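Shown here: the complex without one of its protein chains, the others still in place.
Moving on, here comes subunit A:
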Amino acid sequence: MTNQNDNSSHMIQTKDITKTVSTSEGSLQILQPISFEVKAGESIAIVGASGSGKSTLLSLLAGLDEVSSGEIFLDAAPLHTMDEEQRARLRGEKVGFIFQSFMLVQSLTAIENVMLPAEIAGLADAHKRAQAILEQVGLSHRAHHYPNQLSGGEQQRVAIARAFIGQPKILFADEPTGNLDAANSVRVEDLLFNLNREIGTTLVLVTHDNELAKKCERQLQMQAGELTEITVSPAAAENKDLAYGS
């Protein structure tokens, strides 16, 4: 798919990564050897049925879990050799996350949730940045509300603002619209792709939603722990070129 010389332009590169877990009935390989690359600024969707291994793949790519074998490079950093602390640092510097269940800290307000990554990274202007980005997602008037005072759509927009505050090089989204109604889904998707375009973030999302998947440049089809198919979505690529060109 790509040659080794250009791996500097790859945001993600995996080589024969597998994941094996031990169960009461012995060890179980939940990911067969998988290799692929994602270019910087590219958007990909990992799709597949429940239990196909897509969330596991996401957790490995994001460095939330360790591979059993194989190699993963995230922006050229060898994730597979790093310990939990090093991976945490790398996530702090380069990665943003969006989850199906939003995963906001319940005891912090919207703006404080948004500030979190910037604070963890030790940025001095965390508050200013957070205000700006909340403005961007249209929630500046809800800045001082707690998560449980916000609707699902609002919570996910806070999560998006939180994901983009550190201008991450790569954003992982796990079923970002899974808990939302149609109107809110559209809004969240638009926000996600606009920010992806504006900041040039690489986008990796896991979804059941074919429509959403099609908005990504490529779709990685997972089935029973195997990467079975990679399809390219021309419309999405075109959109992107248009956006870059504009």
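General observations
Basically, contacts are C-beta pairs under 8 Å (C-beta built on N, C-alpha and C of every residue); 3 or more make two chains touch, one makes a residue touch a chain; residues count from 1.
The rule is simple: contacts and distances are computed from a predicted model.
Choosing from "ABC transporter permease", "3-isopropylmalate dehydratase large subunit", "A alpha-helical domain with a conserved ER moti" or "Peptide/nickel transport system substrate-binding protein", the protein name stored in UniProt for the chain missing from the display reads "ABC transporter permease".
Interface note for the absent chain: among A:A40, A:M82, A:M103 or A:I199, the touching residue is A:M103. In the complete complex, the hidden chain is touched by one of A:G41, A:P117 or A:G153, namely A:P117.
Touching the omitted chain from subunit A are residues 55, 58-59, 62, 64-65, 84-85, 88-93, 95, 97, 99, 101, 103-109, 112, 116-117, 119-122, 146, 148, 162, 174.
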